[in-house]
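What follows is a set of notes on a single structure, which appears directly below.
All protein chains but one are shown in place.
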Amino acid sequence: MDFSYPPRAEDFRTEVRQFLAEHVTPAVLEEQHSGTVHSWELHQKMAAKGWLNGAVPEELGGGGRDALEMSVLIEELQLFRAPIDAMGVVIALASIILELGNDFLKDEVVPKLLRGESLGSFGYSEPESGSDVAAAQTKAVRDGDEWVINGTKMWTTMAHEADYVILLTRTNADVPKHKGLTFFIVPFDTPGIEIQPVWTMGYERSNATFYDDVRLDDKWRLGDVDGGWAVMKTALKFERGIAGGQFFSAPLIEDTIAHARRHRRPDGSLLIDDPVVRERLVRAMIDLEVCRVFAQRVAYGAAVGAPFGVEGSMTKLFASETFKKHSNWFIDILGVEGLLRHGEPDAPMGGFIEESFRHAPVTTIYGGTSEINRNMVAEGHLGLPRAR
Amino acid sequence: MDFSYPPRAEDFRTEVRQFLAEHVTPAVLEEQHSGTVHSWELHQKMAAKGWLNGAVPEELGGGGRDALEMSVLIEELQLFRAPIDAMGVVIALASIILELGNDFLKDEVVPKLLRGESLGSFGYSEPESGSDVAAAQTKAVRDGDEWVINGTKMWTTMAHEADYVILLTRTNADVPKHKGLTFFIVPFDTPGIEIQPVWTMGYERSNATFYDDVRLDDKWRLGDVDGGWAVMKTALKFERGIAGGQFFSAPLIEDTIAHARRHRRPDGSLLIDDPVVRERLVRAMIDLEVCRVFAQRVAYGAAVGAPFGVEGSMTKLFASETFKKHSNWFIDILGVEGLLRHGEPDAPMGGFIEESFRHAPVTTIYGGTSEINRNMVAEGHLGLPRAR
Amino acid sequence: MRLELTEDEETVREVFAGFFAQESSIEVVRASEPVGFDLGLWTKLAQTGAPGMAVSEAAGGGGATLADLAVVATEAGRRLAPVPLVEHAVATRLVAAAAPADSSLGSLIAGDQVGILALAPAVDGVARLVPGGSAANVVVGLDGDDLVIVAGEPPAGPANTGHAALADRDLRAEGRRVIGGASHYARARAEWQALTASALVGLGHQALDIGVEYVMQRQQFDVPVGSFQAVQHGLATASVDMEGAEYLAHKAVWALASGHADADNMASMAFLFAAESAQAAAAASLQYHGGYGYSDEYDIQLYFRRAKSMTLVHGDPGLEIRSLADRLLGPVGTGASA
Partner (left out) sequence: MRLELTEDEETVREVFAGFFAQESSIEVVRASEPVGFDLGLWTKLAQTGAPGMAVSEAAGGGGATLADLAVVATEAGRRLAPVPLVEHAVATRLVAAAAPADSSLGSLIAGDQVGILALAPAVDGVARLVPGGSAANVVVGLDGDDLVIVAGEPPAGPANTGHAALADRDLRAEGRRVIGGASHYARARAEWQALTASALVGLGHQALDIGVEYVMQRQQFDVPVGSFQAVQHGLATASVDMEGAEYLAHKAVWALASGHADADNMASMAFLFAAESAQAAAAASLQYHGGYGYSDEYDIQLYFRRAKSMTLVHGDPGLEIRSLADRLLGPVGTGASA
């Protein structure tokens, strides 16, 4: 095997690093503390570089950065602690529309997304359906050339900054649940939509969005009527290339080491010289190396067009579970000062480790809980029967 | 709360310790390496002290040692590394017969057990039924005053030394599986029984026993025809007081500390001075302290006649899982010499830690797997629905 | 031997279970954020006599046992009560033992002043990030070899993970009195560990109760989430640990109260085990809530955060393990001779 990146990807990495070193400023990092994990400024600069467009497959009209280059971009963004979630949604959304959308959607929505003018939001989850996403109850009823949509979506993160939501609706209640779903791209300025903030333990803002007799022309439909489950599979495929989070532990370990090199224990010894601390750091660094090969494998699979398997589930499961473990280890090492939040002058490393501790628990939940991913590995990789 | 033992139990502890210090000789310990975890000599000496009889409840005609005293006996036996399993079966079997048996069984079997002349064996599991014990298929068919028994039992440990097996049989195949079971006490010298050794990773011997047209008078029946499930519940109740294994980690930790105080690392440092080793020892000592309160609670519950709950499951689950963890930690600490088996002159602590490593995995399996115990806690303690 | 609450303790438990359920409702807990202290709740708690309950009647206290106090701490932990009850009770017992004539004792016993214990010795006279530090008027702590008591207005404290009422406190402030030495301090610290273990037991049990209630009510794939075996086993494992933590905390309290030679180690063990178990219980319960567990709206995240802060106010648990190793195994360098 060959784990080296092709020269094009390495050159791109150099370019990305230079760009991020310049543009991921303290102000951009500070901006995240508003709870909206996004920087319009950075996002638009990246769009101007052609990187959003670049992520879209060439055959779909994109800029033809391959999956390895995109994985390099995502990796570097995480190492620079730049916000990645909103960008990921934009790329996924544009790709899905380019693959499955009609000409209207391709012309109307995609350019705005890729130019960095508009953000998107995922509208899959509902108050009563999370892991069981196919149980969506938001109703879309046909009325001539229009659809009338009623329902509620949860975890529509970025909705308050976004122009569009990709909405999973139920169009047929008389068939098995997977067979009565239809997708729409819904502009948030359509009358009848209300957005309410949902605040979290990580101090990030998500949203609940409410749809009250929202009327939408049929041209906003994405994919076939009752064909939503096929669209969902395409959506998952595009998340494979751009899913982030594999390197969450990298800045955490970096900060912990930096702190441990400077901080002295009450007995005067440096934290970095504590063998128990050293053992945990080494274990975390090994885990991170595993995250790296997992992520590389996912990117490689996408680059060579390998059939979509459970690699994404494995990567996400391992990276998020170890991140949660590491964040718990490292906040402990800081002692009582580990509790201090960003903004407090004595907070070790500006409170980043404390933030990681509060953020980590959601990473084993969102985008497929660890339980769902273990189900997928058991069924898809080990060939065990569906547990339910 | 008061965690002190009553004076009678403390006096008994002193007596037990003196006895064990004298009688758990190197020869008795060495004897276990034959694979038969039993010492007839020690067993009969304890019988002579009245301790087997003592374990049987006074109201059943036993010697009236209460549950606390018995827990003291079991604890001390484990701390002295004496064999306990065969003794546990004797006490349980005698108690079950005294509570549910007919006069014949009480007169014929119990005295031999309690005088230390006979051992018993559990005949619950079968090749096709382990955790699902109620699925037993060994058939008992009535023929006049007799029963004809055909089938196979697994894990009839001590059968090759024992006189009796308490046998779970199917007497009715036309009702739900729990409702067609009947128990018998079967003398091993009955014609038609064959005993085959089953050797294990721990180098302990268990047995498979085969029943081929074994004819038995109805007087050997224990409990009602098709009333076996009620007998099973009584059996579990009596295991509560005498179940061992809670202190498996105690001698393991003791040996590891003793070794670590003497053994030097290649760099000349003492093992006991390695902070990572120290951390693990402390964690194990805390776990052991938890085992201690769990065990004490089970004994206390039995002593005051508290209703039988899931405390036994909790105790067994915690003690066996932590023992497995500890044995894995501590064999590692020994390095390559940790692999050396009993009998090798360089084996640390006579190979006891290595033996623990090989023995530990069965402790999370026998007498109810960890999975079954977690089911019991989920259902019985947390009130969650039956998973299947 | 008696491994159940006495009738008296059971009465105490019922009374304070009711008190905290009523007065430290989740709304009260949330309203106390980010300060982490509710003076109204403290005032009501003082009216129950809890702040001085475990000081002898001779010294003007309630004459209750340490075990009674532990029962109250468990109920306070269960409701995340935003009051430094354990810190106050320990500090007050310490003053009563070391300096029964100190002018502060009466008001501490009555709860007219909030007192706390600095868990780590002061550095340059300052006790760092003391739990209850932003709520207390009176601080007891170790400055060099001196056990000192100082009074003063509590400063505002820093924002932190679990909205704990933390603040630095100056142990050399005007009016400071020396009231004893290191041995009194060690005892108080052990009591803090045992009682905080009790509080963490309440917290962990309640975190599991919240989780069980949620997974029974929440349906996915047309069945309750709580009917999935992986969820059941995760909760079962956590609940076994909590059960062990509960009895170990009781044992530590008993050991301290009965003068057991090993009581300090027992308190340390109980604290470490309860801290890890309560954190794991809250984390498991949060996980099985799915996304809602992470949202501010649901209560489980409060338990998750406070389990961590109740632990870390004592410092890195790794340091406590190191200290316990020195006590149980002998200090490093003495192995061969021990």
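By written order: A, B and C. Residues from 1 in each chain.
Basically, a residue touches a chain if its C-beta (ideal position, glycine included) is under 8 Å from a C-beta of that chain, and two chains touch if they have at least 3 such contacts.
Predicted model only: the values in this text are computed from it and were never measured.
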In the full complex, the chain left out is in contact with A, B, C
Give the residue, chosen from A:2, A:103 or A:267, that touches the chain omitted from the document. A:2
Where A:19, A:147 or A:318 are the choices, the one touching the absent chain is A:318
Interface with the undisplayed chain - residues on chain C: 228-230, 232-233
The missing chain sits against chain A at residues 1-6, 9, 68, 257, 260-262, 270-273, 275, 278-279, 281-283, 285-286, 289-290, 293-294, 296-297, 300-301, 303, 314, 317-318, 371, 374-375, 377-378, 381-385, 387-388
Chain not shown, touching residues in chain B: 125, 128-132, 135, 154-155, 198-202, 206, 265-266, 274, 276-277, 324, 328, 331-341, 343-344, 346-347, 354, 357-358, 361-362, 364-366, 369-371, 374, 387-388
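Definition applied: only the chains that are shown with their structure count from here on.
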Would you kindly say which chain has the C-alpha centre located farthest from the C-alpha centre of chain A? B
Could you work out how far the Cα centre of chain A sits from that of chain B, in whole Å? 51
In whole angstrom, how far does the Cα centroid of chain A sit from the Cα centroid of chain C? 38
If a residue has to touch 2 or more other chains to count, which residues of chain B qualify? 275, 279
Residues touching two or more other chains, restricted to chain C: which are they? 228-229, 318, 321-322
